[in-house]
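Part of the complex only, each chain left as placed.
Here the chain labels run A and B in written order, and each chain numbers its own residues starting at 1.
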Amino acid sequence: MQRRDCIIVKIKFITTGGTIDKVYFDAKNEYEVGPPQVADLLHEANVTFEFEIESVLRKDSLDITDADRELIRQKVAGDPVTRIVVTHGTDTMVQTARKLIGIPGKTLVLTGSMQPARFRVTDAEFNLGTAVAAVQALPPGVYIVMNGQIFDPLRCRKNVADHRFEEIPPTDSILPA
Amino acid sequence: MQRRDCIIVKIKFITTGGTIDKVYFDAKNEYEVGPPQVADLLHEANVTFEFEIESVLRKDSLDITDADRELIRQKVAGDPVTRIVVTHGTDTMVQTARKLIGIPGKTLVLTGSMQPARFRVTDAEFNLGTAVAAVQALPPGVYIVMNGQIFDPLRCRKNVADHRFEEIPPTDSILPA
């Protein structure tokens, strides 16, 4: 018989920037990574689980360095919360995800969006929703959740031309991201 | 070591109506359950998994009858797809979910929204995202996914006053929905 305890979990959100947080600054005539949109998105979704948000970086993911990735890893490893969602730009999400492999006892989900959260039509709410469910339902490990799919970071890549993430065919799986 | 095959799953969406599908008809001066919003929402989210959508009912969930629930159960049981999301009005989602318990080999997730999908601010995209990830990540069984949480339908209820779903305290768990 079905038997599952609906324990109310706590989720930690670590934000690093990326398209999901991009806003438009009229004064500069350009977009920039703004404050994390996660808080607004969770509020609009009326979520009832306990959560914390920590803004670690505010960068386009093409600008994220190895030192930045080490910082993210330290933040994740040192956090007492075991279920962590990392919002991140899509261009180097795979690289960062791979750097986070091997932290015991934690379910880590990386997500982001292809269109800024403030757009009228955006994948931000949906993607954050998938990340929130995945981080609760999956066993410890590191996952990328994009385009409605759950990927192993060692076996997926961003398909820039097609604006989506995809699995790497088995024969290519040794290749760097 | 981490090892997970990113099999591209197929998801079936069975729609029954509810607030998520409510549109506004100027000619009638009122909201009504319109065509399923799931297709538009999945398109906007740019999902890449394979899916099918079947509109079984177009009802406010207060109007869903036992015969309707039997119909939904038959549709679910008879469908070859093993991962199924049912969109449903929130008021009687728990009752319908309980009627779906016991179908072997299928992961069923019920979701919906408190504000219509066509609103500028709505929980529809987020909730659909949580359902999509949950239906892929969870073992066979029946689940309600609302407010960012995964509930056992035997142990949750809608808190109408607070506009959210919540776990039923253990001492009340025998009570009907």
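The criterion applied here is as follows: a residue touches a chain if its C-beta (ideal position, glycine included) is under 8 Å from a C-beta of that chain, and two chains touch if they have at least 3 such contacts.
As the structure is a computational prediction, the values presented were derived from the model and not from experiment.
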Problem - Oligomeric copy total, full assembly; chains in place: 2 - result: 4
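Here is the rule we go by: only the chains that are shown with their structure count from here on.
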Exercise for the section: Could you give the separation in Å between the centres of chain A and chain B, each centre being the mean of its C-alpha atoms? Expected result: 24
Exercise for the section: Enumerate the contact residues on chain B facing chain A in the complex. Expected result: 2-6, 8, 41-42, 44-49, 101, 114, 120-123, 125-134, 136-138, 141-143, 145, 147-152, 154-156, 163-167
